[in-house]
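FYI, not all chains are in this one, though none of them got moved.
When the chains are written out, they are named A, B and C in that same order, and each has its own residue count from 1.
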Amino acid sequence: QDIGVSMALFDDNFLTVLRNGLDAKGKELGVGLQIEDAQNDVAKQLDQINNFIASGVSAIIVNPVDTSATQAMSDAAAAANIPLVYVNREPVNVDTMPDNQAFVASNELDSGTLQTKEVCRLFKDAGKTEANIYVIMGELSNQAAVMRTKDIHDVIAGPDCGVKVNILDEQTSNWSRDLAQNLMTNWLSTGAAFDGVIANNDESAIGAIQAMKASGVDMATVVVAGIDATQDALAAMQAGDLDVTVFQDAAGQGAGALDAAIKLSKGEAVEQKVYIPFQLVTPANIGDFLAKN
Amino acid sequence: MSQTTHGLGGLKYDPTKKARAPEWNVFFALVGIIIVFELIGRLFMGDSFLFNTRDNVDTLFNQARLQIIILQVSIVGIIAIGVTQVIITGGIDLSSGSIVGATAMIAMSFAQVAMVNGNPNPKAIFGDLGWMDLPVIVPVLVGLSCGVVAGLINGSLVAYTKIPPFIATLGMMVTARGIAKWWSKGNPISFPTDSYALIGKGMTPVFLFVVLAVLFHCIMTYTKYGKHCYAIGSNEAATRMSGINVDRHKVLVYVIASGLAAFAAIVLSSKNLTAQAGMGVMYELDAIAMAVIGGVSLQGGRGSILGTVLGALIFGVIISGFTFLKLDAYYQEMVKGVIIVGAVVLDQWRQQSRSRGK
Amino acid sequence: MSDIILETRGLTKRYGGVHALEDANFVLRKGEHIAVVGDNGAGKSTFVRQITAVEQKSGGQVFFDGREVNFSGPLEARESGIETVFQTLALADDLDVPSNLFLGRELFKFRLGPFSVLDRKTMRERTLEALKTTAVKIPNVDNPIRNMSGGQRQCVSIARTAAFASKLVIMDEPTAALGVQETAQVENIIRGLKERGVPLILVSHNLRQVFDLVDRIVVFRRGRIVASLNKDETDGNDIVSYITGVKGIGAEASHA
């Protein structure tokens, strides 16, 4: 029994953990997994699915590059009558999927919201009524980056925040630590005062932290938030540099997706939608997450 | 006097010993790679790469595999047809991948349906303007115009400001990617009309690729346009002195190349039923590699569309072969790099041994 | 005035600090054949490049066919009727002989703008004819020009110019690479031009040839025109003394 897996991206911290979860579960159950790297290319991903179909796999797991591109994938798999499971990102056609397709994912709306609300809370606790922040976005062509940035705007514009937060500037680091470092240094060179940095991912947050430390900024006075809860981020949090991050159970999602795929290939019924929630990570509960990602 | 059909006397000339067309080498490389996959499959996996081994189907070949081999390269292949022409004139086009991204976004936004599953289209870009459910000709023309405009800019920069094509198209690459992201602020655009969805459905991309390849093969071989492409790539100054309007010709070449990239974007977005700003990343390098593997010289002046098509097929076979062999994804990239280099080394080596006199 | 086909007044070209051509005043009448001679690096090819607008002149005026011209490039010069064999032959290395001969003047089976279909057969036949006038031997005209010998390339270039000659022909050292027979043939081509009344500027180092073919000899020295002599009023030694600077404008300075 062979199962084909198409991952959106290999060299992504979070997706690697998910992939490792899949792999471990596969070894445990003794199923052969063939994992392909779509390198963030929707078209390549669709081709990979067609290649799996040509090889006659018994089920396909897809970590979609683009959740709005899933219709064509569902169609291809349905035509060949091969079960399909989406993992980590919710497909657009979730309501019209055929019976032998399912998804296991988190709701991307939650991550940015959790993160920004916690930042608001920290500002409030520090007794501020108004705060200036910088926002570091991920790659602009990526949906997660767009969603998370939108969440930030929604929360600070909404009633839940309680503090008046001004965004001084909003730029992209393409998810990368290095560009985030340069970006932060450029911001520091303008001399404007700020109270926090919200980044779309942990790598960018760490880059900002490194730049601030190099310029002698007191890390206790700024709030820095990321998303992913990577090991580097947790270490930064332990060191008191990073204040907020968000954890999502990558390994759990991977294992869950494989379970569903195997059941579908045997013709068993599964629950079509499985949501796995995001969890907020702060210095208070960091201990629960150290061994997870 | 039988020699006069070939020339004007002088040395002894034996027309039967004419050099083999370089495309043959590429063809042999393609066949060689297929045989290697087939052999590995038979020997180590008890499965066949090309032939059908499943009981529920009764065709000789594994049809699904033959189809995907061509299908997965036909879109980059369409781009490569245009890139080949640019390279033959001695230029290079790094912008095609980004033009795919930008065109896909723009064209798709004119191809959206009003209602999805009974709800208003959540991603409608021009929903406020009511520009939905437009006839398919609108997004196609809009898309092609994007390509033509990009090509005009590329071509004019190269022809009239005399900056290196590498830089002109690099600038376009960065700019077009920026436009793609800006168009819908990074959001993907989905839910096209049924008629738009037909353009890239099933094996249609393959059909379009083949038609375009044949068309441009004839153009490059039999028309003034083609002859002048080779002349410019061979010696631009001489071509200019021969009274050819090299600048205007170059603009035309870049317009055709970008037009084909835009067309590929339309097919691609239709095939995927979505457009996103990251589409087409690195396609320019794949397209160039296909052309060069197919024997097109980056010096300009030499190569053919046929060669590029063979180069594209080599790519297709490699990708499918890797999945067939269940090669670990980590190794796929490493091996792909080696095969690209290997195919060109082989070609080079055969050409050299030929020029040694036999 | 009306019998002057080409005239330059004060034509000047500088490359950075190098004064390659200074204040050249030159007149060519209809039907006249003029030779341009001079040392290596005297500015002869530079003079040709300014007239044909391969480069933009630094100063001076060019009159062609009765009006002042400011060609923007060789394309325009050619369209006005100036055909040139350049010293660095203007051939497309990867194309075969017929394609080179007809480059920019292809014959078509049917026309469709840039996508007009070429009439390769006719072009090939006409090429063989045109090349026969130069006596050159080429075993296979389908080979690319890249594979031709120095003399074969030169002959292709000359055949092209001769075939399309119109108002003025310029040849920059056309026979330098040619063998005995081919040189004789090319000289015949030039005589043919004379008969047809096509004016010619011939750059050459071969004084024997110059005296055989042309009416007037213009001597360049150090970027200047130092003499313009009718063939009948001079001889080889005289010309050589102008070339070497024993005679003429620069005579004193040449010993500096």
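Basically, a residue touches a chain if its C-beta (ideal position, glycine included) is under 8 Å from a C-beta of that chain, and two chains touch if they have at least 3 such contacts.
The shown structure was predicted, so the numbers you read here are calculated from the model rather than taken from an experiment.
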item	value
Whole-complex copy numbers (one chain of each kind is displayed here)	A x1, B x2, C x2
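Here is the rule we go by: only the chains that are shown with their structure count from here on.
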item	value
Reference subunit A; chain at largest CA-centroid distance	C
Most central chain, Cα average position	B
Geometric centre distance via CA averages, subunit B-subunit A, whole Å	33
Geometric centre distance via CA averages, subunit C-subunit B, whole Å	44
Touching two or more other chains - residue numbers and ranges from subunit C	none
Touching residues on subunit A, where the partner in the complex is subunit B	2, 4, 7, 10, 32, 34-37, 39-43, 46-48, 50-56, 65-69, 71-72, 80, 92, 95-96, 139-143, 145-146
Residues of subunit B defined as touching subunit A within the complex	54, 62, 64-65, 67-68, 71-72, 75, 101, 117, 123, 177, 180-181, 185-190, 268, 271-274, 276-279, 281-282, 319-320, 323-324, 326, 328-330, 332-333
Subunit C-touching residues of subunit B, taken from the complex the two chains share	3-4, 6-13, 15, 219, 222-225, 227-228, 230-231, 233-235, 237-245, 249, 252, 301-302
